[in-house]
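Of the protein chains in this complex, all but one are displayed in their positions.
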Amino acid sequence: MAAITLIEAVNAALAYELEHDQDVVLFGEDVGKNGGVFRATDGLQKKYGEDRVIDSPLAESMIAGLAVGMAAQGLKPVAEMQFMGFIFPAVDQIFGQAARMRHRTRGRLTMPMVIRAPFGGGIHAPEHHSESTEALFAHIPGLKVVIPSNPSRAYGLMLAAIRDPDPVIFLEPKRVYRIVKHEVEDNGEEYPLEACFVDREGSDITLISWGAMMHETNIAAEKLAAEGIDAEVIDVATVSPIDMDTILESARKTGRVCIVQEAPKSGAVGSEIAAEIAEHAIMSLLAPIGRVSGYDTVMPYYKLEKQYMPTVDRILDEARKIMEYK
Amino acid sequence: MAAITLIEAVNAALAYELEHDQDVVLFGEDVGKNGGVFRATDGLQKKYGEDRVIDSPLAESMIAGLAVGMAAQGLKPVAEMQFMGFIFPAVDQIFGQAARMRHRTRGRLTMPMVIRAPFGGGIHAPEHHSESTEALFAHIPGLKVVIPSNPSRAYGLMLAAIRDPDPVIFLEPKRVYRIVKHEVEDNGEEYPLEACFVDREGSDITLISWGAMMHETNIAAEKLAAEGIDAEVIDVATVSPIDMDTILESARKTGRVCIVQEAPKSGAVGSEIAAEIAEHAIMSLLAPIGRVSGYDTVMPYYKLEKQYMPTVDRILDEARKIMEYK
Amino acid sequence: MTTRTTASFEIKYHQYLDADGKATQELPAFAKDMDKMRSLYRDMALLRAFDAKAYALQRTGKMGTFPASLGQEAIGIGYGDAMTEKDVLVPYYRSTGALLKHGVSMKEILLYWGGNEDGSDYAVAKEDFPICVPIANQIIHCAGVAKAMQMRGEKRAAATEIGEGGTSEGDFYEGINVAGIWNLGCVFMVNNNQWAISVPTEIQTACETYAQKAIAAGIEGVQVDGNDIIAVKQMAEYAFEKARNGGGPTLIEAITYRLCDHTTADDASRYDDPTVKEEAWKNEPMVRLRKYLEANNAWTEVDEDSMKAEIAAEVDSAVKEYEAHPKPGAELMFDHLYAELPEMTKPQREAALALQTKGAK
Partner (left out) sequence: MTTRTTASFEIKYHQYLDADGKATQELPAFAKDMDKMRSLYRDMALLRAFDAKAYALQRTGKMGTFPASLGQEAIGIGYGDAMTEKDVLVPYYRSTGALLKHGVSMKEILLYWGGNEDGSDYAVAKEDFPICVPIANQIIHCAGVAKAMQMRGEKRAAATEIGEGGTSEGDFYEGINVAGIWNLGCVFMVNNNQWAISVPTEIQTACETYAQKAIAAGIEGVQVDGNDIIAVKQMAEYAFEKARNGGGPTLIEAITYRLCDHTTADDASRYDDPTVKEEAWKNEPMVRLRKYLEANNAWTEVDEDSMKAEIAAEVDSAVKEYEAHPKPGAELMFDHLYAELPEMTKPQREAALALQTKGAK
């Protein structure tokens, strides 16, 4: 058992499934010989061969559409979009085909496929390499959208995603690909999808986030603790369908909610969480539901990205405001 | 001045702009000789010529991408997507290019373009012809998303959309293309974008909707009035960016809110409206925020579409529940 | 290394029977088997009768929008006949002929166009795809299916069909391109019926042929007379054999004419030239095959009448099954969305069922 980073955990989970399930096949741009531009698939082609870890031509709709065809034949394709910013040519196949095939055939053809994509800002990348557009996928019925926030969750959730009989969009927060290491046992044990993780129990305020922002959110919770504010911290992890019970229970308990997301504010996953709380737990609330998020503007080029993304300070400001609300 | 339907109002507005602005050019699949599969562009090619009303090849990414190229050159392209279900191949060009060109060039190149698409269910159409996916577009900064609910708004908002210097997604609720007629004066007067319409003032509860569902929502309001419930009815019209002031003001006044949308419930435009109210007007609320919507499932084939779509009865049930809440 | 030719290509056109049913070259063996040819004629007649019935059902409000195959029957029946049970069909909305040939029932097809997903839960053709409505998506699915077959070392082919208008979509090109690179066992049928709804070929492409689109993918592309079922079947058999045996993909442009409206929702008289259409009627595929059969003493007026009666009965019985099929219940909006319905969606299912019960009262 070794301490590994989030990206190493992704690699380990992919390797585990390639090893144990002959139906698993990986493909995408540069995933083979080069091992992916972030090295998520490093060494896998060498180990499992060019038939199972395939360098595809450069075409995202094709990548997603191939996954649909292969999944219908009972394979378990795991396709990579090199960056989430380049997934748009593929959404026609993802929204119109992958998400619907089971439904439209009354369960005759199923889509046990995964689409992986690194996403989010903070690594000084060029345009289109830093967006967080998970909300688009979360709005489409028939998909599952999973976002790990740390190495052990990346390992366990990736295994679950590959084994899941339905299409999973697996978004990897690339800013935290390498910032922490976890001891992860490579034992093939999956984590449940559609389940929040409670990172910290608390009674004063509920902080809700997912992906890379869990990092800032957990730091903020610690700082709040030092100020005497006892925050509960929830990692949503599967942002669609959401484990709303855990969230509502916490909101009812603390009566104060602050949602943290990197994506633009409007029409995002945080909006849905706030709306559900406003529908099912509103009368337990002691303060308005706060949202700390990216702005409703284009993700700027990197000179301004720090100013775009939520920081520990912005979370603290909002949490304190919510705490002070009477 | 004649009484015209919503689709005739679209046609009239397009004709007005073709007549008065030489930079306006229409194109899309079957928009020319055939006048569009719904006849939205009927007669326009005959009147304005094949150079300005163009039958394009069958490729949606191409249609959107051409609009980007033409708009950058100062034309005002108005492109049709034959059905909103076929817009997905174009979102790469819309999200990645049209929405960002002004921003990424610091205003040097602008995108005065419109993408029209009929949308929504209720006409017994085949698969992919009945979806309401406005939320996807509403989440993308840099776009405006406009949905007229009746003939006069269709006319005035279409004029505003074409004249707007930024990219507008103009979604036409095809179920109500022909169900009511309005006296619309063809005088070239636009309606403002980014402004809600208050269809009915009321003090007990706020009903918020847009597009075809305004029809059911207004009927529900009348029925509620008969029961002694005085509903305020808001037509959001521009679902991004939203005129939130009008909505918040009404929510603060009535203290009770019911949002009606045809789209799936989760992560939709209604979620954002609820979230904003939960952030800015929560302490004025006397009841949970209700949402009457399509279900979080694939839009079913037409045999079930009536069961999928919100009805007057569903709106009434929810509104009464909210009124009874103590 | 100066100016020189680095690649050259030719597109060939194939025809066996002309509009009068006369052989234009030495016929393939199967064409001399009159039982075979009679049964193909019958398949086309069934398709045409089924289409007419489906049209009538739509017109009387008993079914939704429907796209007929009038004039294009030789294509679906021709390549459908070249398929085996083990091959996989990835149809588009105008693949009725091939679907029927591959074991999908008339009832299923009616259910589909009648707005019921039950129609895609094929009883026989278990691996075939449902009808693809978003144009050109199916081309890539076909490549994906063939890739799965290739990975498993199976001698099977995957076939798909697209209209000539659909060849303008990016997915068409991406799909044939990857089929070329990976040498996949795909058969790509292009139904060139001259129209994409109201848009004629001149507005769809600057190409002289649709077959030449294959050149951009480095794959074989050919043209056939799509009104000549012998040409369609012969070329399809070649392509399927090749696909099943590691020979890679083939694109077949079948040239025909859409003698019907685009769908029941269309009115072709708005754009189609009646004199052109009249001319096209002279080339339609059934008359020439009947003439060929008659010339070979393999068909009589009596055969025609009894076949028509049989077919009418078959179609009617399918329509009865269709009409007797139970209406879908609200639970079907939810029960096949995922393997398991998400917790957060369960209350929606309950609400929909409660409304259904209420509505039923």
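Chains: A, B and C, in written order; residue numbering restarts at 1 for each.
Here, a residue touches a chain if its C-beta (ideal position, glycine included) is under 8 Å from a C-beta of that chain, and two chains touch if they have at least 3 such contacts.
The model shown is predicted, which means the values in this text are computed figures rather than measured ones.
One chain is not displayed; in the complete assembly it touches the shown chains A, B, C.
Only one residue from C:Lys213, C:Arg258 or C:Arg349 touches the chain missing from this view: C:Lys213. In the complete assembly, the contact with the undisplayed chain comes from A:Val298, out of A:Val176, A:Leu193, A:Val298 or A:Met323. The chain that is not drawn here is touched, among residues C:Tyr93, C:Tyr173, C:Tyr322 or C:Tyr338, by C:Tyr173.
When you scan B:Glu17, B:Asp42 or B:Asp92 for touch with the missing chain, the hit is B:Asp92. Touching the chain that is not shown, out of B:Leu6, B:Val25 or B:Val53: B:Val25 (per the contact rule at the top).
Remark: the residues of chain C touching the chain excluded from display are 1-16, 18, 24-25, 168-171, 173-174, 177-178, 180-181, 183, 202-209, 211-219, 223, 225.
Panel shows chain B; residues 25, 51, 56-57, 59, 61-62, 65-75, 77, 89, 92-93, 96-97, 101-110, 141-142, 144, 164-166, 194, 241-245 of it touch the chain omitted from the view.
By the touch definition given at the top, chain A reaches the unshown chain through residues 29-30, 32-35, 37, 55-62, 85-86, 88-89, 124-129, 265-266, 295-298, 300-305, 307-308, 313-314.
Basically, only the chains that are shown with their structure count from here on.
Chain centres defined as mean CA positions place B nearest to the mean of all protein CA atoms.
Seen from the Cα centre of chain C, the chain whose own Cα centre is farthest off is A. Per-chain CA centroids place chain A at a distance of 30 Å from chain B.
Annotation: 36 Å between the Cα-based centres of chain B and chain C.
Each of the following residues of chain B touches two or more other chains: 61, 85, 88-89, 127-128, 266, 295-298, 301.
Among the residues of chain C, those in touch with two or more other chains are 117, 134, 170-171, 332, 337, 342, 344-345.
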